[in-house]
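Removed from the display is one protein chain of the complex; every other protein chain stays in position.
Chains here go by letter, A and B, matching the order in which they are written, and residues are numbered from 1 within each.
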Amino acid sequence: MMVDLLAPLAADAILVIGALSLLLVDLILPPGEKRILGYGTIGVLLAALISTFALDLSGEAVGGAYEGDALALFFKRGFYVSAILASLASLDFGAKIWPRRQGEYFQLLLYSVLGMSLLAGVRDLLLLAVAFELMGVPLYAMAAFSRKDKLAVEGGLKLYLTGAVSSAVTLYGMSMLFGASGSTNLAEIASAPSSPMLAMGVALTLAGMGFKLGVAPFHMWVPDTYRGSPPPFVVLVAVAPKIAGIAALTRLLLAGDGALLDSVSELLLLLAWFTVIVGNVMALPQDSVRRLLGFSGVGHMGLLLLGLTTGTAEGIAAMLFYVAGYIFTTAGALLVLSAVADEDGNDGLARFAGLSQRSGFLAFAMLVFLLSLGGIPFVVGFWAKLYLFLAAWGAGYQLSVLFIALVGVIGLYYYLRVSRAMYMTEPTVEGPISVDLGTQLAIALCLVFVVGMGLVPQPFVAVAETAASVLR
Amino acid sequence: MTHMVLTVAAILFALGIYGVTTRKNAIGILVSVELMANAVNLNLVAFSQHWGATGQSFALFAIALTVAEVVVGLALVVLLYRTRKNVNIDLASDLRS
Partner (left out) sequence: MTTAATLGLVAVLGPLVVALLLAVNGPVRRTGVGAGALSVLAAIANLVAALMLANSWWGEHELVDSTEWVWLIANGETIATVGVTIDGISASMLAVVAVVALCVQVFSWSYLSDEPKADFGRYYMWQSLFLFSMNALVLAPNLLQLFMAWELVGVCSYLLIGYWYTKPSAAKAAVKAFWMTKLADMGLMIGLIIQYRVTGGFGFHEADAVALGASVGVVTFCYFIAVMGKSAQFPLHIWLPDAMEGPTPVSALLHAATMVAAGVYLMVRGWPLFDLAEDTRLFMALIGGTTAIFAASVAIVQTDIKKVLAYSTSSQLGYMVAALGAGDMIAGYYHLTTHAFFKALLFLAAGSVIHAVHSNELSNMGGLAKKMPLTAGTFIIGTLALTGTPGFAGFFSKDLVLEALLHGAERNPVLWIPLACCLIAAGLTSYYMFKVVFLAFFGEPSEAAGHAHEGGIALSAPLVLLAVLSIGAGIPVMGALTSQWGHEAHFHVSPIGLAGTSAMLLGLGAAVQLHYRGGSLPGVAALAPVGNIARSEAVDKAWRVAYKQGLRTLAAGVSWFDRYVIDGLVNLSGVALLLGAGRLRAVQTGKGGDYVYAVLLGVIVLAAWTAVVSA
């Protein structure tokens, strides 16, 4: 009985069991041998990832609060993959910077991923609230994990302050959703008669989730946290929670017949436009490449919102494909960055000057990621953008497509600035760059997927379509 | 009756917002966030007058969530004090464009 109830959550169960076992191992390991915990974490994440392919995770669990469907699987895989990439980058970094506390770091990472993983198939407001916090709270701690680093603490605190206020707003919105409908089941909330309280509840919840997504004007933490926090953590925070935010929004707004989406679609578009402008324009004057990528990521969220707003199966499929591309492209770019930035975290354009001469691999990888972010053909970014625009145009959002496409061209300028620095200037710092094996592996993985999805997009599009077909 | 409680909750929430925006002391902001969270709890309990016990259990969860969050927040404030000997958040502004 119990087993049946939890069967769709087998992947999540693997995470829980794995995290707890690692906790026990951590207690008995001598301080010098904590490194093994990182490998263990990657193993746990890999096992969870494999389970999404190998086991049948469909069906309802925890009394209908969770349902494993194709969409849930899609998001779960996204979270696990981004967590694996981030963990690979953390291996050496953690062993060097916080050798005794590696266990804690990976514990937090696993719990955060657990929260995301539950969000993927959430059907109930209560679980949504709990999973959202479970994802968010460990991230605050991880952001400030370099305890003696002024900047890391500052970045973490800013993440926390905006996050805490946002989650208070979200909970307030959720209480209104409950008050207006009398149920915590998302589908029942969606089918409740529309009322001002319901609309206000959705709007406030949206605002709170906008924070995790880094949608303007809730984005201010993004560049600061990117710049201040430990680089391997940035790889995680730039990808996983943002996608979790999208997952939560998709689950909430498209529950039932999607009535909630219709009530806020104008708001979503407003946010999308504003986000695209802020992300692309603010990125222009940045010197720190991490801040630049932070703002660029903000811009990309606007595109995802556009996909979500369409609400059509095609639009959601396009959004999901975009998400898949975003994972590898953004994680890849930030991984390169963590390899290039110096010990103090300096990552100005000067650090990238002449990178092609210092490390051809890093420069080439970064070029590919930048091309993908800019939407140039033969890498995944091109298909993602084209597919999304096609879908949004078909759903009747012509003006938004025009606007977002044009503003996106501004973005090319700062991608070009970085590639110009890498390929068209002499290095200011001499000597080749040594990259640890984990980061190299992670970068290579991202590179394979960014190029692979650009050359053979078909399987990924098919998966995205299957995932999107469960809605409506 | 429900309406009155909701109004009180709304006022509480607004007070929290006011505190969050005006306070410069990190602890003060945390307290204000607590006010906002309590408004949420009040809301949930008030709604359960209409809809039954679900709201109350939601409130219990909400309390637990807020506590977890504030604990991490306090830890961060301690770190802020350790690195800067100060808990004024506006002074921690090395990161900016």
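The rule we apply is simple: a residue touches a chain if its C-beta (ideal position, glycine included) is under 8 Å from a C-beta of that chain, and two chains touch if they have at least 3 such contacts.
Please read all numbers here as calculations on a predicted model, not as lab measurements.
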Missing-chain contact, candidates A:Ile376, A:Val429 or A:Ala444, resolves to A:Ile376
The listed residue (A:Pro223, A:Gly245 or A:Gly299) that touches the chain absent from the view is A:Pro223
Touch assignment to the omitted chain, from A:Ala247, A:Met282, A:Leu304 or A:Val340, lands on A:Met282
Out of A:Leu206, A:Leu293, A:Leu308 or A:Leu373, the sole contact with the unshown chain comes from A:Leu206
The one of A:Lys34, A:Arg77 or A:Lys158 in touch with the missing chain is A:Lys158
Where chain A meets the chain that is not shown, the residues are 157-158, 161-162, 165-166, 169, 194-196, 199-200, 202-204, 206-207, 210-211, 216-218, 220-221, 223-224, 263-264, 266-267, 270, 281-285, 313-314, 317, 360, 364, 371, 376-378, 382-383, 386-387, 389-390, 393-394, 401-402, 405-406, 409-410, 412-413, 416-417, 420, 423-426, 457-458, 461-462, 465
Touch rule applied to chain B and the missing chain gives residues 17, 20-21, 23-24, 29, 89-90, 92-97
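In this section, only the chains that are shown with their structure count from here on.
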Whole-Å distance, C-alpha centre of chain A to that of chain B, is 26
Listed in rising order, chain B residues that touch chain A in their complex are 6, 13, 16, 20, 26, 29-30, 33, 36-37, 39-40, 43-44, 46-47, 50-51, 54-55, 57-58, 61-62, 65-66, 68-70, 72-73, 75-77, 79-80, 82-84, 89, 92-97
In the complex, chain A touches chain B at residues 125-126, 129-130, 133, 136-137, 140-141, 144, 147-151, 153-158, 160-161, 164-165, 167-169, 171-172, 174-176, 178-179, 182-184, 223-224, 227-228, 282, 285-286, 291
